[in-house]
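Heads up, one of the protein chains got dropped from this complex, but the rest are sitting where they should.
Right after this comes subunit A.
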Amino acid sequence: MLRATLKGMASRKARLVLTSLAVVLGTMFVAAAMVLTATMEKSVSGVIADAYTGVDAVVTRDTDGGGMGGPGNPAAMAIPAATLEQIRATDGVDRADGAIEGQVKALGENGKLVGTFAPTIGLNWASGEGQGDYIELREGRGPEADGEVAVSAKFAADSGFTVGDTVTVYSDTVDLESAVAYEIVGVYGLSGDRDSLAGETQVAFSTGDAQRLLTGGEDVYTSVYVYGDAVDTDAIAAAVGNDFKVQTGEEASEAAAQGFAVVSDFMGYIFLGFGLVAVFVSIFLIINTFTIIVAQRQRELALLRAIGAGRGQVVRSVLAEALIIGTGASIIGLGLGLLLGWGLSEVVSATMMGGLPVQLLIPATTLWALAVGIGVTVLSALLPAVKASSVPPVAAMREAVNPPKPLRGITIAGAIVFLAGAVLLAFGLTDNLGGEELTGILVGVGIAFVGVTMLTPILSRPLVALLGAVMSWSFSGRLGKLNAGRNPRRTAITASALMIAVALITGIATLVSSIKSTTSEALDLNLNSDLIVSGAQGGASIPSFSPERVNEIRALPDVDEVGDVYADFFNTKVNGEEAALSSSSDLQAALAVFGGTVAEGSVADLAPDAVVVDEGTAKDRGVDVGDTVEVTFSDGTAEQLTIAAILEGYDLTNGWWVAPDQVQHFMVQKPMQAYIQVAEGADVAAVQDEVDEILKDEPEVGVTNNAEFVEQQTGGLDTILAAVQILLALAMIIAVIGVVNTLVLSVLERTRELGLLRAVGMTRGQVRRMITVESVIICVFGAVLGIAVGIGLGWTVQQALEEEGLHNFALPWGLIATYLVAAVVVGLLAAIAPAARAAKLNVLGAIAYE
């Protein structure tokens, strides 16, 4: 039997290639994801380990397992100088260096912050051994006195400064007004000739300067690096007491590496996700191909059965073919995946990790990709194989007419599955699953997806007829339409692969457009502001600017009102429950700009012990005007405040508003945003230029008009959408291969028909057109279904997130139109080869074809 299988395969090389390609792509992505994750993890650990070379122990403040301890409270992170002395006095310690590390902000040559996406790290320059091993001076020297700094090569490159220039650096404790300029005396790289450890920029100060900037001027350290051949961590722990954590160099290195690995893990998960989507899409392609191959081999298989092959042998013969294809394709996919993973690692480290040297690691788990590829192929072939074996030999040896199977069974099953998914989804969306809503929604979506896929054959009838009606202006178009509707199952499976890819893209696009619509509606409908002063999202720290600027903007002749916003949200509480606090220098003016109104009470001249809250929150908390609440600020202060007013309005007025006098307890005591209402009839663009001029010395913020603001707030989403589209385009490629495959096989199947058509006078061009129309119909059918399902998906997620503030549901019309056009183009492209093949058929040979 194996011999017969192999010979059969050899005679169908083109089909083999197409089927294999799908498996190759799926396996490739899965393998690449695994290699990327492992490689990045290893590379990052390698770099971090470099930094810890020679370090025998690291002492840090034990933050009580409660996370970061709070950037607003440097004292909580500190190791006093006395503790450093205790460590130095411990037996076995040759040397202990107090290190100060933390985030700083530095102004580049252009006056804006250096390093928008990755943080700027401030540290104290440790000369000599230890850290000195991985810091390599490239130019100049290290800082020897206060007022001098050395900067990392990436800092020098990003800021545009070099040795001899001065750089202004400030931090959370030393604000921009009191910041001083430091002279750059040296530029250093990191071991391995790198400019940056993992994308960050660095400034190294004298210990005194570092303490002024990062520890509030106290003689404390953020960590202590301990050196010595006989270092005993237990002895150090005993010496320093319970408030500190003592780790060996390796432990500290691993812990640090984990923090850095988040980025590469994230990338890895994304690729794994797309790999799995690709594999999922390939399933349809493989099922379809094997169904057709088996249908064509029906007579051959029947002959085998007639001469004594058992049913099991027929199944095994088909499965053997699948196993051979699956193994071959998976091995190729694995090989390509390793290359892709390596390439991606290089790209990720070059673009996102500051030229991190890649240490390729191929984890043993990569072999799973092989298992996935082979498993999927064999399992997909199982159904067609079993079907083939159940055909009675005599029936199969007669004229190979396969009457289309009735669709009733699959339709009823599909409807039941779809309804089950929809019901689960409905329960999830209406919060009726007892805390398991999210799981319910996800599983519901998944089940509904499968249901829709099972319903595609029945849907194909009306939809193909409808789409075909549009395209059957010519006779060959009409024949193409009839051919597309001929085998609903085949058309449906082929289109399903496309549907999945399009549904995922459309779902994400719908979500993005809903978010955009919600954001811009919030601005357009409720905000009376024309210009907004704010920082770019995604920056390393909370952007803010001087309150002076607000006054200067207010003084502009064409400005009516300015509503500034201060915010405090780190460990802030109202009556013990977490709640964000806001404040404004003039709440009444701010409300006018935000489009909020006072429902009850008054907000004029807010007293220090007054607090204002929005209607919704007041209702939730069951409080009213005149009630007293306990407000806890991020600096730990708790005060009893009395509710002076209740606000009505949109999102921007939500939350708790305290008097301007309370801003002293905020972590950031400067405004973060200001909303500017320009006078009626004034030129907004001119005012924007004036405000821009006022803000020229404010490195963290800029001024935007409303449209620019929405763009700025949602710009990241577009990038994500673009990335998702590119990756899903690969799933589309697999789907397209499926279309090509189906068409090629259909052409083969209909050889005699094509011969007849050619004999009675159909031109080659008409034959090509006929095949092309069939292809376009299948593709557009898949796209239409995908768009419908994707919109459903987007709607579901929007409904699920409605309570989180995603109020609007908006369809990405432009993208939907693009996807439809893309489907037509894909259909045209997919038809090229099969159409050419059909047109080239020898008329005589085709008529005589068996």
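Definition applied: contacts are C-beta pairs under 8 Å (C-beta built on N, C-alpha and C of every residue); 3 or more make two chains touch, one makes a residue touch a chain; residues count from 1.
Here is the rule we use: contacts and distances are computed from a predicted model.
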Protein name as given in UniProt for the chain not displayed, "Glutaconate CoA-transferase subunit A", "ABC transport system ATP-binding protein", "NADH-quinone oxidoreductase subunit N" or "Acyl-CoA dehydrogenase": "ABC transport system ATP-binding protein"
Residue in contact with the excluded chain [from A:S474, A:T597 or A:Q664]: A:S474
Among A:A157, A:I362, A:L482 or A:A788, residue touching the chain not depicted: A:L482
Sole residue of A:L137, A:V423, A:A607 or A:L844 that reaches the chain not shown, by the stated touch rule: A:L844
Residues of subunit A (touch criterion as defined above) contacting the omitted chain: 401, 403, 474-476, 479, 482-483, 486, 752-753, 756-764, 766, 843-844, 847
